[in-house]
Structure formats: structure tokens, C-alpha cells
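Complex shown without one protein chain; remaining protein chains in place.
Let's turn to chain A:
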Amino acid sequence: MSSVLYKSVVKNFGALNVLRSLDLAVPDHKFLALLGPSGCGKTTALRILAGLDMPSAGKVFIGERDVTRLQPRDRDIAMVFQSYALYPQMTVAENISYPLWIRGTPDIERKVKIGEVAAVLEIGHLLDRRPRQLSGGQRQRVALARAIVRDPAAFLMDEPLSNLDARLRLTMRGEIKRLCQRLGATTIYVTHDQVEALTMADLVAVMHGGELQQMAPPIDIYDRPANRFVATFVGNPPMNILPVTLADNGVRAGGKIVPLERTRFFACRLAEIVEIGLRPEDCSVAQHDAPDVLPGEIYVVEPMGNETLVNVRLDGGNVSVRAGRDFRGAVGENIGVAFDAANACFFNSVGITAVHRVNSNGREK
């Protein structure tokens, strides 16, 4: 049993309220990504789980055990730090085997273990080197090796890829995911990079301002964001938000009336929605005078190679549209934005998603 549970965990640094009552349950064997902007409390939450910081209030459980007041070494966890935190005076082999050595594992067993994890992470040829003789990617592998050598109840990773260059980050992202699936241990992975969170995790917990916004599988985080913050934080480019008002059998957005299905319309009216959210890939460009499109003009065109991002200025705000790679248009040109209202979600005045999109299918157009 190695599920992880935060029970009303509060953390204050002096007058600064970093975590306001965090409740979070990570099932056994799951990979959870704690996602949020800097200062949202995600790293603090992880450090509390590790035992490096004490919560001001609340409890933390690993498995069935209350570990709130335990020393880090008694929690049966392993941690990978953003700066790798290797021991500079020790060789790679000594670094990897330190958690075993400190627990008095016999020499022979330790040697076998070092060999095993070194093979998994392909660092067998580096065992006699010291950390400062390694590249960033190699240090990262050593840090991972040191974490997995001991079969802990939970892995804690604090932005382990942030110090790598973009290319290496991509490779390591895949490798860490494979590694964690293979080990099957509960993993808590802190990141501010939504792509990492979505691609690697079984569950994503989005945090903001010291509070948990939503915890769900990646696809639900993307398709059914609980509120405006999650909707705009996840996705690149982020979800488009436009102010709307209710009209006859639909909503008025971008200067046009968008008709809605009856049940959704009533739900919108009941929730007093004020904004509409649209993913860029759910929008398409059209002739500006075509029926049922929002008329606007091109603000920016960004060719990405495989597609083109078109930012269109509408009445009420700008929206990003994913257009085909062969899209051609000049800044200032008139253009229309078309979308299916079934793919839109609606927010009420406090930013809660009141009406979700109808389905996540049919995105392929």
C-alpha cells in the first residue's frame, strides 16, 4: 500500500499563506502531476510530503501510515530534485548506492543493485566519475538511479526536467514515463510545464494560489476544466475566452448570436453564465461574411510548420485559431471564426465552469 493522502494540509511561512487546506488523494501505483504556476504551493506540498517542511496544520498519510511528524528517512520515499542534488564528493556509484549504504545493505547486494539500476538508466560507463564530470542529462539519470535503487513506497520529483535543455527534456520526459510505468510505484511529479503534466501523468492536479483547482485524468483536465483558471492554464495556446450575454435560444458573443441546443441553453440561463471558452482547435477560419461565423480581422499569423496559429481580433477580445499549414493571410485582413457551440464551455461570474462541452469526440474535422 503506497497511496498518498493530504488531509486539510495548511502551510504558512510567517504571514504568507502558501497552502490553504489542501485535500488530495493519490491512489496506489498512480503517477500524479502537481501542475501550477510558480508560487502556487506545489513544491511546498511536495516538500511537506517528503518531510523537508512541516505543515502548519493538517495531516499527511503514505499508505495507511500517518507520516506528518516523521523524519524524511522514516517515510520510505525517494526524491529527485530540480538541481539533481547529487553528492559532489562521491562517485556516481557511491551516489547511487548511498540510500542502500546508509541502511546497511551488504556490499554484494549493493553491487548487484547498482549494476541493475545503472543498466536501466544506461549509465554503467559513468560509475567511477564524479558529478561535476557529467553533463546535465547524465546527472539527471544518476539522480533517478539514486531514487529507484531502493524500491520506495513513493517517488517524489520536483521539476526534474527544468534544468535540461529543450531537446533533452523531450527525451527524458519519455524515459521517466517509461521508468515509472515499469516500476509501478506511486509518483508525485511537480511541474509548471503543462505539456509534461498532460503527457506523463495518470492524474493531474492543478494548483493555484495555494488551492487545488481540479484533479482529474489529463484528458478531462483538458476537455472538462473545472474553472476558468484550469481552462486557460492548460493548453497551448490557451483556451479562448470571450464575454457572452444570453439571447434568444443562444448566447451573444463576438457580435453575433450563437444558437445553443435547448438543454444547454437552459443550463446556461440557470447558471447565469458570463463567458464562453473555446479551444483553438475547435475553431476554424472562414470567410468573414459567411453565415454563423464571428467576424473579425487578423491580428497575428504564426506559421508553426505543421499548422498555422491565427490570432483574430473579434468584437470582445482576441481568439487563437488553429488553421491548416497552408493558411495564408495578411495582418488586418477581414476573416471569420467558425465553431460548433457543442464544443464550447461556459463560465459563470465566479469563473466556475457551469456548462461543459458536449463531448470530446468529433474534434477531428
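Here is the rule we use: a residue touches a chain if its C-beta (ideal position, glycine included) is under 8 Å from a C-beta of that chain, and two chains touch if they have at least 3 such contacts; residues count from 1.
In this section, contacts and distances are computed from a predicted model.
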**Item:** Chain not present in the shown complex, as UniProt names it (candidates "Spore gernimation protein", "Protein SCO1/2", "Sugar ABC transporter permease" or "Heterodisulfide reductase")
**Value:** "Sugar ABC transporter permease"
**Complete:** Out of A:61, A:81 or A:299, the sole contact with the unshown chain comes from A:81
**Message:** On chain A, where is the contact patch with the chain that was removed from view?
**Reply:** 50-52, 71-73, 77-79, 81-90, 98-99, 102-103, 146, 156
